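Every protein chain of the complex appears in place save one, which is left out.
First chain written, first letter: the chains are A and B, and each begins at residue 1.
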Amino acid sequence: MEELATENKGQNLESEMEDQADASVMTIEIGPAHPAMHGIVRFTTQIDGEEIVDMIPEIGYLHRGFEKESENSKWIQITPYTDRLNYVSPLLCNIGYSMAVEKLFGVDAPRRAQYTRVIMGEISRITDHLTCLGAAAMEVGAFTFFLWFIKGREYLWELVEEVTGARLTTNWTRFGGNATDIPDGFLGELQERLEKIKDILRECDTLLTRNKIFIDRVKDVGVLSKEDSISFGFTGPMLRACGIPYDVRRSDRYSVYDDLDFEIPVGSVGDCFDRYLVRMEEMWQSISIIEQASDKLPAGPIAIDDRQLVLPDKKQVYGNIEGLIDHFKLVMEGHQAPAGEIYMPTEGGNGEVGFYLVSDGSGEPVKCRVRPPCFNFVSAMPAICKGGYVADIVPIFGSVNMIGGELDR
Amino acid sequence: MELKVKTVNRIDGFQEALYLPAIFNGLRLTVRHFFKNLFGSREVVTIQYPEEQRHVSPRWRGRHRLTRRENGFIKCVACYMCETICPAHCIHIEAGDHPDLSIEKYPVVFDIDELRCVFCGLCVEACPKEAIRMDTGVIAMAYSSRNRFDYTRDLLKDTYRPNKETKYTDIPLPKTEEEALPNSRGIPST
Partner (left out) sequence: MNEIINIAINILLDPFIQTILKIVVIIFMFVMPLATVLTLMERKWSAMIQDRVGPNRANLPFADNFRGRGALHIAADALKSIFKEDFIPRGADRFLFTIAPYFGFAAALSVFAIVPFAAPIGDFTFQITDVKPGLLYIFAITSLGVYGSVLAGASSNSKFALLGGTRASAQMLSYEVFIGISLLGIFMVYESTQISVIVDGQNTYWFGNLIPKWGIFTQPVAFVLFFVAMIAETKRAPFDAPEGESEIVAGYFLEYSGMRFGAFMLAEYIAIVGVSVLMVTLFLGGYHIPWLHLWESAPQALVTILQILKFTLLSVFFCWLQLQIRWTIPKFRFDQTMALGWKKMLPVAMANVLVTAIIILLAN
């Protein structure tokens, strides 16, 4: 691996040297420990003065063996692991994984569970965009913007904790429902906090969106055309910024998103400015989705009544022998997923988060593959950055919103 | 619902090219925050830990504890359910014969390696006896020695101290099994 990287570097250097015989090309290592590389990734960058000539991304610094580990776990034991895939929107990965397993079983969670999943998922999407935009803005120097956003994220994470019992390591969804229902008075508090988030969004909008310094930093920086974005496999805000309204929530019509009314923001140029504006608008749309879902939230159970999938109620476990046996079988043997393979895409914070599951009918998965959105973005980094300035890496990488956990798995 | 598309508005006109209006608008905002925080009520979310501590949710998954029967003996019957479901393999149980014949088994060894634990709460869900719970409200374990994170049976049993700063003061210790019944999946009712 190391040899290969050096070899590649040599080749690129040579070819570049041929192109510009008298130019002095300097190689700088951006990352793995570099202030702009949130998450750990390395870009071996060749620069001519301030201009980027070539770039080689190197990933894998956060590899934890998620997919291999999954092959030796029961289905339910993977759920806590999915929290750690995307550490700025853990609930979206939770929901994506559970929906994939439900698809494998051929069941659907009850309506109330679906609606609470939508509410919590959109909260997570807001925290994702708050973190991403905040970090990107901080790196172009708008530190205040970042800290106000992080303050807003704090409000939402406390809500996540109220529901799931943890801020980040949520482990909230189960197959066929959720672990917990939303607590009493949650919706009122949610509304209060959303008002605060709206205030923060408005303030930050004033601070940055029409500031010429910021516009100069992001406008026409990191442009990738529609065709290139598609061929690189872009999804999510990065693709929508190019003007393609592809959103898995609409194109796959999963969960209850079909009942909810929202717009898909798209850009026109596909530069960092569009990505910033698309994410800002998506937060407003998410707030609207949460408000609609809170209004429509039906009563009912939060998990289906299927002993093959859901642990029986504790009263049943303590009270009668059948409940106890079902409980024991589910815990000791695991969920007996039918043999087969499925792919379930969901709209994560960054784009399409897909789970590809293969089951052989035993209690353990044969394969659990994640389709992370960031992988495609990072592989396109050289194409986006080439010809730009060294300082452009910062807003471009900020707008890419690489999440090391997803990328390296 | 049909697909609705909204093209974002890229504002970059003459007013922006002057630089100063946007800078003044921004300055007005930051100056307002500055004086609000200097003189008025501070709108900070930062907590001066450890002097003040946050009110964590009643559902917060903190350090584990082993609940006890009325006579003070731990409820655990060494059924190995938590050890089986634990994704981090951090629970180690060795069963032994209980002196009370009606109970049959109890854990001679019940170790939790809190450094391995991922605090997912699956052990609490898997327990058929309400014997393990994560409601101590202990949000941080900080020791200078690695082996102090190996919580043994008696440590888990005896160090239940409700955190005065958290909402746990409101929750009394369950006395009977009936009382210990959670409302759903191991989460205590508030």
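Keep in mind that, in the parts below, a contact is a pair of C-beta atoms (placed from the backbone, for glycine too) under 8 Å apart; a residue touches a chain by one contact, two chains touch by 3 or more.
Keep in mind the model is a prediction, meaning the values are calculated, not measured.
Summary of contacts with the chain left out: across B:I23, B:V108 or B:M141, the touching residue is B:I23. Residues 26, 28, 30, 34-36, 50, 137-145, 147-148, 151, 207-208, 211, 213-214, 216-217, 389-394 of chain A touch the missing chain (whole complex, contact as defined above). Mapped onto chain B, the footprint of the missing chain covers residues 20, 23, 26-27, 29-31, 33-34, 37-38, 42-46, 48.
Heads up, the rule we're going with is that only the chains that are shown with their structure count from here on.
Within the complex, the chain B residues that touch chain A are 1, 3-12, 15-19, 21-23, 25-26, 29-30, 43-45, 56-57, 59-61, 79, 81, 84-87, 118-122, 125-126, 128-130, 177, 181-182, 184-187, 190. Against chain B, the residues of chain A that register as touching in their complex are 73-74, 76-81, 144, 151, 154-155, 161-166, 169, 171, 179-181, 183-184, 203, 206-213, 215, 219, 243, 245, 250, 257-269, 273-274, 277-278, 280-281, 302, 311, 313-315, 317-318, 324, 327-328, 331-332.
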